[in-house]
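The other protein chains are all here in position, but one chain of the complex has been omitted.
The chains carry the letters A and B, assigned in the order they are written, with residues numbered from 1 in each.
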Amino acid sequence: MSGTDLASPRYSYGGDEYVFVELAEGMSLSVNFRAMAITNKLKEENIKGITDICPSNASYMVRIDPDIIHPDKLIERLKEIDDEVGSASGFELHTRVVDVPVMMEDPWTHETLMRFRDRHQDPDATDLEYSARINGYDDKDGFIAALMNSPWMVTMIGFVPGLPWCYQLVPPDEQVEVPKYVRPRTFTPKHAFGFGGGFAVVYSVQGAGGYQLYGIAAAPVLDVSQTLKDFKDSIVFPKPGDIFNYRNVGEEEFEEITAKVEDGSFEYRIRDFTFHADKSLADPHTYNDEIKGVLYGD
Amino acid sequence: MAIKVLKPGLLTTVQDAGRIGDYALGMPPSGAMDSFSYRAGNYLVGNEDGAAGLEITYFGPELAFTEDAVIALTGAELPPKINGDECPTWEALRVRAGDVLTFDYLKNGARAYLSVAGGVDVPEFLGSRSTYTLIGLGGFEGRALAEGDEVPIGSSDDSASRVGKKVDDKHIPRFGKEAELRVIVGLASYRLTEESMEEFLSVEWTVTPDADRIGYRYRGGELRFVEREQPAGAGSDPANVVDFGYPVGSIQVPGGVEPIVLLNDAVTGGGYATIGTVISVDRGRLAQTKTNDKTKFVSVSLEEALQARKERREELAAIRESLG
Partner (left out) sequence: MATVKAHLPGTFYRRPDPESEPYVNEGDTVSAGDVVGIIEVMKSFHEVKSEEDGTVSKILVENEDAVDAGQEVLELG
């Protein structure tokens, strides 16, 4: 257990309509597995009066209609589920592994980050150069390689519709950590691939933002018109527990993908996968090779 | 039947009871900010609960009716006029084809609701007609109304019998320039110093111009966080936490100075410490405060919040019953 884990979860009322449960103050893969295990179990119970179950990185939130279920009654049940889940050892997740093409150092985010240099910690470097340096990399290429070499777990969806927060499946000492901008930007291009705190994100829509900007995803994570096949069942592509492998693509492949998105023929490369938390925690790199083998093996 | 938009006003949007159930996708509920006034409007014109109406913010539009209709105006004191003549609010009114509805300057409150018998009949998106302008979905083409729009209205059976029905005076809220909002302290309130929590609950805050359907920012005090070594994944700023979910109504302190209350169109999660949540009943009162109004936050227990919720529900039921 890291020093920031809580001895017991912090249960709190978010007004009269929400119950908020903080499992730990610090992020770790094990705490996120716990959040997913608890919320998955809660979903299965179909408790009346629950309108939303929102797993998040090191916490989760439940929206209720308190006229139907009293918040204390829910908390009582959540504590029991927490006991049943325990450390989530042996946690298995039937999920998917997804190839997510991104163009690093693309012209659009570059233009944006240069425009907002005065809001950044280091106005004289790019976001990538700055992030590489403070994370102990000799240059940005080594830093980019680290982000692209190991897959990521989608640990939370939100901020705006469809935006995935991703935490890399690597040991704690290899986790990248960067601050957010000193003052948030008023603009971020749609599909920007960014990083803040310990999380990589793809901005689903353009808008304000404070994450460091590294590149741009070639395909959407949100499709309100639901024209693309991967969005047939939901306007939002990512799901908590998805495993994303970000892959750096050149300009040529980026344009090919963009054209397919535009003509409606784009499909993500997706493989079904049963994720074993224990294997990932015990030997992440070996397990990541297995995950990538499943994704790219055929 | 349609409403023609001659002038759109500052921000006039189609809203209903909100888009509930997709919070985990990052979808905020949107919906009428003052749900009490919105609901009372539907009761007046005989609509089902959840029928869509127009939310009018700060400065009224100019609207023309293509056919006879029954309407009601509730919420903020934004004096309405039909063909230039003043008309009552919180009352079901008959308008004729060609009539033009305009408004005088806002007197009190911030948001008025126009309910029309039959309801605004735009397509539903994920179970709601509410407008969510940030990504342009729901409502009328996903945006605020603009000059030249024709907003479709559904049909209604016996709306004529509604004309003249009034909400009893004792139920009509009065929105002064000072509001007291009840808050359940919690979430990541442990991040705030004890003195800052006292300050938060004692300062008279002023609503800044940075106040809209996404959130309200206040000034008047300076809040501080407990110093700590930032945990893994949170980022280095003391206002930051490991990104988590934000309840609608939750209060955060992004710069570590000024609080923001998140509202119906807000982001659903992020990395700023939250310190408590405005109770659901008082979100409507908050939505009727405007830039430069004063606000005090008062700490209440969950039981007090649930009691207020119960009383609100009973009051709405009483209004509905009184209107037959």
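Throughout what follows, contacts are C-beta pairs under 8 Å (C-beta built on N, C-alpha and C of every residue); 3 or more make two chains touch, one makes a residue touch a chain.
Fair warning: this is a prediction, and the values are worked out from it, not measured in the lab.
Novice: If you put the missing chain back into the full complex, which of the shown chains would it touch?
Specialist: So, spelled out: the chain left out of view touches B.
Novice: With the full complex in mind, choose from B:Gly148, B:Pro209 or B:Gly324 the residue touching the hidden chain.
Specialist: Answering carefully, the residue with contact to the hidden chain is B:Pro209.
Novice: Given the contact definition stated above, which residue among B:Leu11, B:Val95 or B:Leu262 touches the chain not shown here?
Specialist: Only one of B:Leu11, B:Val95 or B:Leu262 touches the chain omitted from view, namely B:Leu11.
Novice: Going by the touch rule given at the top, which residues of chain B touch the chain that is not shown?
Specialist: On the chain B side, contact with the omitted chain comes from 10-11, 57-59, 104-107, 110, 209-212, 290-292.
Following the convention adopted for this analysis, only the chains that are shown with their structure count from here on.
Novice: How far is the middle of chain A from the middle of chain B, if each middle is the mean of its Cα atoms, in Å?
Specialist: Taking the mean C-alpha position of each chain, the two centres sit 31 Å apart.
Novice: Which of the residues in chain A end up touching chain B in this complex?
Specialist: That would be residues 2, 4, 10, 12-18, 20, 22, 24-28, 51-61, 63, 66-67, 70-72, 156-163, 165, 167, 172, 175, 177-180, 196-199, 204-205, 207, 222, 224, 234-236, 240 of chain A.
Novice: Under the touch definition given earlier, write down the residues of chain B that touch chain A in their complex.
Specialist: Interface residues on chain B, with respect to chain A: 20-27, 126, 134-137, 184, 186-188, 190, 231-237, 240-245, 247-250, 267-271, 274, 277-280, 302, 305-306, 309, 313.
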